[in-house]
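One structure is given here, and the rest of the page talks about it.
With one protein chain held back, the other chains of the complex are shown just where they sit.
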Amino acid sequence: MDFTLSKEHEMARALFKEFAEKEVKPLAQEVDETEVFPRETVEKMAKLGFLGIPVPKEYGGQGCDPLTYAMCVEELSKVCGTTGVIVSAHTSLCCDPIMTYGTEEQKQKYLVPLAKGEKLGAFGLTEPGAGTDAQGQQTKAVLDGEEWVLNGSKCFITNGKEADVYVIFAITGTVEKRGRLQKEISAFIVEKGTPGFTFGTKEKKMGIRGSSTYELIFTDCRIPKENLLGQQGKGFNIAMHTLDGGRIGIASQALGLAEGALETTIEYVKERKQFGRAIGAFQNTQFQLADMATKVEAAQLLVYKAAMAKATQKVYSVEAAKAKLYAAEVAMEVTTKAVQLHGGYGYIREYDVERMMRDAKITEIYEGTSEVQRMVISGALLK
Amino acid sequence: MNLEEYKGVYVFAQQVDNEISSIAFELLGKAKDLAKDLSTDVTAVLIGSGIKGLADQLAEYGADKVIVVDDPELKDYRTEPYAHALASVINQYKPEIMLVGATAIGRDLGPRVSARVATGLTADCTVLEIGDFPLQAVPGQEQLHNQLLMTRPAFGGNTIATIACPYNRPQMATVRAGVMQKITPIKGAKAVVEEFNPGFTPDNKYVEILDIVKSVAETVDIMDAKILVSGGRGVGSPENFKILEDLAEVLGGTVSCSRAVVDSGWKPKDLQVGQTGKTVRPNVYFAIGISGAIQHVAGMEESDIIVAINKDADAPIFDVADYGVVGDLNKIVPKLTEALKAEIAAAK
Partner (left out) sequence: MKIVVCIKQVPDTKGGVKFNPDGTLDRGAMLTIMNPDDKAGLEAALRLKDQYGAEVTVVTMGLPKAEEVLREAMAMGADKGVLVTDRVLGGADTWATSTTLAGAIRNLEYDLIITGRQAIDGDTAQVGPQISEHLDIPVISYAQNIKIEGDSVVVERQYEDRYHVVKAKMPCLITALSELNEPRYMTPGGIFDAYKQEITVWGRADLKDVDDANLGLKGSPTKIAKASDKVRKGAGEKVTLDPDESVSYIVDKLKVKHVI
């Protein structure tokens, strides 16, 4: 077992870090404060291929492995949780299902511009009545001649109003499963601007405030028949498999937030003086930092292990769930401690740890709450 | 190479638009000290077109002899004809020491010439003295005397090295502008003037100057400023920053400020020094009415010289200041501006 990263990965990390420090960090406070989507940053990332890292080159991507992608989200999130989730939602939740389930035509039409960053992607599964319980879907798609007609709404959609291409789930019928009638769910690719596809309220959030979170509304929205993604009725599997990958992205985001808070705090305690000495000289501070650093590294190992599993295994649900569960909880714990070690300054918006703590909370909630991750992990244990 | 053949301290007397650059006089000042230690004389090498009349000025600043290379090819600075001129002078006259200003011209000409005459060149020196190499006698190695010891900063000023060029001649250095002292000019002093023309035959290396565009100074980014006059809450009001601006103007510096000043809306954010502002590293940093919170100090502690003025004797800024003055900035700063104005006028 070798825990050293390859030279390529080290250099890729240096690239992401440099970009994050130079291009993303200076805007992080403003993005949070104004709740404005960092469009220019996204355009810069597009130019550098950051929006298609794990997509093969023949589809306009960078042809890198999931670990490289995870490191990108990690480094971006170290300085700005908003930017991290933009890349994660786009890549894991939109590029990935099209890459995995799309037809060649769909890949050429949608994946290529997505991977090149000419278009931004989003994923619509959650509904007001169907969050953790994906079976609670209400959105319907009915085939009418050569078109599917969508009706319903999706909520809390990341990259909501900013995306161009959406992977949307809807009920296409019912099937009998073990003697019970169950909803048959299918996945669709919907383009922005399709008549009948509109946006509802913009959510005002606690954290990741620059990410565009919207309600999507479909009212007799007609999309071409060929925009069905994967087989009809396989939507639930597509959603779950996509979320396995998405969780690695969110785990990377959580990891980055924890690392960012830890690094910021280490700098701070070396400089901040109380009772005539740097607070880093107090044993309480030292022990807190030791615990934080240990947990952050454990989280990193789980996240990287999950990313490697995605590269080499067909199924990696448990690895992804463990990585997300642990990294999210570590992010919350470490950012909270970081605020505490900053004292009064930690509660002030000018100091980054305040924002990091707010950003961290969502990682325990979206793309499967920590409770859902525990269900996935324990389900595999008791199978 | 017979090192004994090489005699005298030579200075490249840079001129632009037929006006001698200040660096040339600074080099002459230093050359005079070195020549005294070596019991030799100082020669200025004046290269240009129509520049013979400038020789007297060089004499007034300490040149015993002036070699003039005057040719139409030398009108505006171009690497090749100038390198040919200076290298030819070196080959002809065999100087022991050749000093060149570390200017945009000198740092191009120096290396080209040193490579042509096959000697060493030490860049951007801040101290020059005559001494022994090795500095201390080492068994089994001959200790050479009367060597030019050239000291220079490296690593962005984080390290200092003293360099010698013991086995090649001339010993060449480019010297940082503004570091060496000119002598008080001796009115009416005359030097031996010798004209020398090695002949100029244009070839591929003679580049063509299509245009010359003189630039106007732009507003300075505080990160690029050599001198920063920085004010804190102690300045009292936005209007009172005037006294800091006056001081900055006299020194050719720029005004910056602490976070408190930006938060009060007195100054824009791009002038803020500190952890949440910019990190600066000027030659001189004046901290005026700045208490010196760690967040501020983090952004300026690498400055070469820190001068602090604050009425609170316990202000943490004094922990990093080279020169701390406890007192009322409203009384000290305007007087300081006047005093510096007088000093600078006197020096001219």
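In order of appearance the chains are A and B, and numbering begins at 1 in each one.
Operating definition for what follows: contacts are C-beta pairs under 8 Å (C-beta built on N, C-alpha and C of every residue); 3 or more make two chains touch, one makes a residue touch a chain.
Every value quoted in this text rests on a predicted model; they were computed, and no experiment measured them.
A.B. asks: With the full complex in mind, choose from A:39, A:57 or A:177 the residue touching the hidden chain.
C.D. replies: Counting the whole complex, the residue in contact with the absent chain is A:57.
A.B. asks: Where the complex has a chain not shown, which of B:37, B:142, B:195 or B:319 is the residue touching it?
C.D. replies: B:319
A.B. asks: Could you pull out which residues of chain B are in touch with the chain that's been left out?
C.D. replies: 16, 76-80, 83, 103-105, 107-108, 110-112, 114-116, 118-124, 133-135, 149, 152-168, 178-179, 181, 204-215, 227, 251, 279, 283-284, 305-307, 309, 313, 318-328, 331-332, 335-336, 339-340, 343-344, 347
A.B. asks: Determine and list the chain A residues touching the chain excluded from the picture.
C.D. replies: So the residues of chain A touching the unseen chain are 7-8, 11-12, 15, 18-19, 48-50, 53, 57, 61-64, 68, 72.
The rule we apply is simple: only the chains that are shown with their structure count from here on.
A.B. asks: Per the centroid of Cα atoms for each chain, what is the distance between chain A and chain B, given in Å?
C.D. replies: Distance between chain centres, rounded to whole Å: 54 Å.
A.B. asks: Across the complex, what residues on chain A touch chain B?
C.D. replies: 271-273, 350
A.B. asks: Which positions of chain B touch chain A when the two form their complex?
C.D. replies: 276, 294-295, 298
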